[in-house]
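Up next, subunit A:
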Amino acid sequence: MKTLLVLVPAAFALTAYLLPSDRLRAWLLPVGGVAHLLLALAAVIAPEPLPVGAWLGLDPLGRLVLLLVSLLFACCSVYGLGYLRFRQQWGTRAFVSCLFLFLSAMSLSVMARHLGILWVAVEATTLASAPLIYFNRNRLSIEATWKYLLLCSVGIALAMLGILFVAYSVLPAPHISLQLDALLAGAGHLSRPWLRAGFVFLLVGFGTKAGFAPLHTWKPDAYGEAPGMVGALLAGGLTSIAFLALLRTMQIMIAAGEAEVAHQALVVMGVLSLFFAAVFVIKQPDFKRLLAYSSVEHMGILAIGFGVGGLAVFGALLHMINNALVKGVLFLTAGNIHRRFDSKRREEVAGAIAVLPVSASLFVAGFLAVTGSPPFGLFVSELTILQGVFSAGRFPLGGYMLLMLAVIFIGMGSTVLAVTLGQPSPRANQVNWNENFLTLAPPAVLLLLVLILGLYLPEPVRAMIKAAAGTLEAGQ
Partner candidate 1 sequence: MLIRLFWHLALLLGLSPLLLGVIAKTKAGFAGRKGPPLLQPYYDLARLFRKDMVISRTTTWLFRAGPVVGITAPLVACLFVPFGAIGAPLGFDGDLIFVIYLLGLSRFCTAVAALDTGSAFEGMGAAREVTFACLVEPTVFFVLIVLVRLTGSFSLGGLFGPALATGWHTAAPSLMLAIFCMLVVTLVENCRIPFDDPTTHLELTMIHEVMVLDHSGPDFGMILYGAAMKLLLLGAMTVGLALPVSLGSAPLDAAVFALAMLILAVLIGVVESVIARLPLLKVPQLLIGTSLLSFFALILLLR
Partner candidate 2 sequence: MGNLANLLLLLVILLNFFILGSSRLGACIQTAALQGALLACVPLLMNPISGHTLFLAGSALALKGVVMPWLLFRAIRQVRIRREIDPMIGYVPTLILGTVATAGAFIFSDHLPLVAAHRGSLVIPCGLATLGAGFLMMITRRKALTQALGYLIFENGIFIFGLLLTEAMPLMVEAGVLLDLLVAVFVMGIVVNQINREFSSLNVENLSLLRE
C-alpha cells in the first residue's frame, strides 16, 4: 500500500515518457494526480500500523504532509491539463514525466523513516524539479534553473554531512543505525558536540531547500521563472517536504534533550526570514517574485512556530497546511494573469480584474488569505502561533512578528492591488488566451478549502494535527 504511493507516480512518469502523443500525455496528469490523492486518502483514513524499525512508513506527521502534498498536486494536475493545451510548442514529455517523478520523490521523502533514504528522496525532489523550472526555455529560466540546482545541491550535500555527523554521534556504540526509531531510542547516548554540529548542517541544508533567509536566494528566481503550477508545487509542496525533513531532525534533537539549541536556532532563522521577506516585499515590481518572498515569510512564521514550541506547534502544523493550499491559489492565478499579459511586472500589468475577472478576484482573495486576514485559515493559524508565542512569555518576539506581518501586508497589497485593479493596461490583450474552467476550478477549490479551515476546523483534521504535534513533542 505505502509503496504504491511512490510506485504509482513513478509508473505514470514512465508511461508519460513512453507515450508518443502530447495530447494524451496531458490527460495523464489529472488521472495520475487523482489516483495519488485517492491512495493518499486511503492511507490517511485507514492508517497501516507502523512497525518499529521500518524504513518506510507513515507516522501522523507524515500523513499530514502527504495529504497536503497530494491534494495540492491533484489540483495542480487538473490545472496542468488546461495549461499544457495552451503550451504545446516544446512538447510535454520531459515536463509531465518530471512532474510525476517529483511527486514520487516527495511521497518517498514523506514516508522515509531512515535519514539516508530521507536524504536520497529530498535530493531526488531537487533533481526532478530542476527541469520543470526550465520549462519556458529562455535565458531567465536557465539562470533560475542553474541557481536552483547548484544552491540546492550544495545545501543538500551539507545536509548529508549533517547526517554523517549525526551518525558519528552514535559512534562509541558498536552498531550505527540511522533508522529514526533506533536514533530516537538511543538519543540519550548521542555525543552532544557531534549531534549539535550535525543539526547545524541539517538546518542549513534542509533550510536552503525550505528557503529560510539568507539561504533563500534561489527562491525568487525559481518561483518567478517557473510556470505557475510548478511555482505552486515548489512553494506549497517542496517547502513542506523540506520542513518535514527539518522536523525529523528536530525529533532527534528533542529526544536527545537538546531541544533548547534546536528551538533557538529555528527562532533565529524565523526572525531573519521575516525580516528579509519584509524588506524585499516592499516595492517588489514583479508579482511572482513577490509570492516567493511571501513564501520566505511563511517559512519564517513556521520556523518561529516550531521554535517556540507548545501551543505554537499546533498552530504551525495548521499553518503548514494553510500555506500550501493558499500558495496553490496564488501561483495558479498569478500564472493566469502572467499568461494573458505576457508580463509579470507591475508597470506593465494593471486592471487584470477587467479582463480576467475570476482569476483576478481569486488572486486578491488569495492575497488577503496569505497575509492572514480573516476569515481565512491563515488568520486562525497565525493567531494560534502568536498565542503560543505570547503565552510562552516572549513578548518582543510576538511584537516583532506582528510588525513584520503588517509591513508585509502593506508591501504585498500595493503590488497586488496595482496589478488587479484600475484601468486595464495596454498589454491586456497581449496574448489571445482566456481563463477557462480547467484553469479556474483548481485555485477556487483550494481557496474554498482555506476558507473552510478558517471558519471551522473539522474534527478529523484537528485530530490529525494533534497526533502530528504529539509525535513532535513526544520526546519532551
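One rule holds in what follows: contacts are C-beta pairs under 8 Å (C-beta built on N, C-alpha and C of every residue); 3 or more make two chains touch, one makes a residue touch a chain; residues count from 1.
How were these candidates chosen? In short, all candidates are chains of the complex that A comes from, given by their letters.
What you see is a predicted model; the values in this text were computed from it and never measured.
Screening 1 or 2 for touch with subunit A: in this complex the touching candidate is 2. Across the complex, subunit A meets candidate 2 through its residues 114, 116-117, 119-120, 123-124, 126-127, 130-131, 134, 137-140, 142-147, 149-150, 153-154, 157, 160-161, 164, 167-168, 170-172, 175-178, 191, 193-194, 220-221, 224-225, 280.
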